[in-house]
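First comes the structure, then the notes that go with it.
The complex appears here without one of its protein chains, the remainder shown in place.
Right after this comes subunit A.
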Amino acid sequence: MSITLAIAIDGYLLFFKKSSAENIAIDSSVNSQSNSNASESSSASSSSSSSSVDSGYQNGTYTGKSASMRWGNVQVKVTISNGEITKVQTIKYPTDNPHDQQVNSSVLPTYEDEAVKNDSSKIQSFSGATETWKGFTKSLQSALNKAES
């Protein structure tokens, strides 16, 4: 099994999405037997010969069309050889970096006075590296949530 085989059984997996999760469609010409989750919008066919390796993924080159990002579509390509993913790449990017336009209003965070005990009375929400539920009751956010005023 090699890249050559992977190309020979070239198939397509379409990750397609317009504006919300409900609109994704999937299209595969490699594999249709396990497509039940996507059946409502599937146009799958099994016309091409498929070749799979035991306990591996279906060999092939999969391209997807997707847009989980609000600012544009992303299309990806996955190559599978010998049942393993050997390569993933983006073949279509969001257009002209529109994200730059969307964050034009971005603000610079300002430093609190480190010498003084922080006056966080006006802050409504706290950001920090992921907290667990276990430690949450001792956190600033939890205290703020429960502070009746």
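Following the convention adopted for this analysis, a residue touches a chain if its C-beta (ideal position, glycine included) is under 8 Å from a C-beta of that chain, and two chains touch if they have at least 3 such contacts; residues count from 1.
The criterion applied here is as follows: contacts and distances are computed from a predicted model.
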- Record-based protein name (UniProt) of the chain missing from this complex, from "Sulfurtransferase TusA", "Peptide/nickel transport system ATP-binding protein", "Glycoside hydrolase family 16 protein" or "FAD:protein FMN transferase": "FAD:protein FMN transferase"
- Spell out, residue by residue, where the missing chain touches subunit A. 13, 15, 17, 20-21, 24, 26, 28, 30-38, 44, 55-58, 62, 64, 66, 68-71, 74-76, 78, 83-86, 88-90, 93, 97, 99-100, 102-103, 105-112, 114-115, 117-118, 120, 122-136, 139-142, 144-149
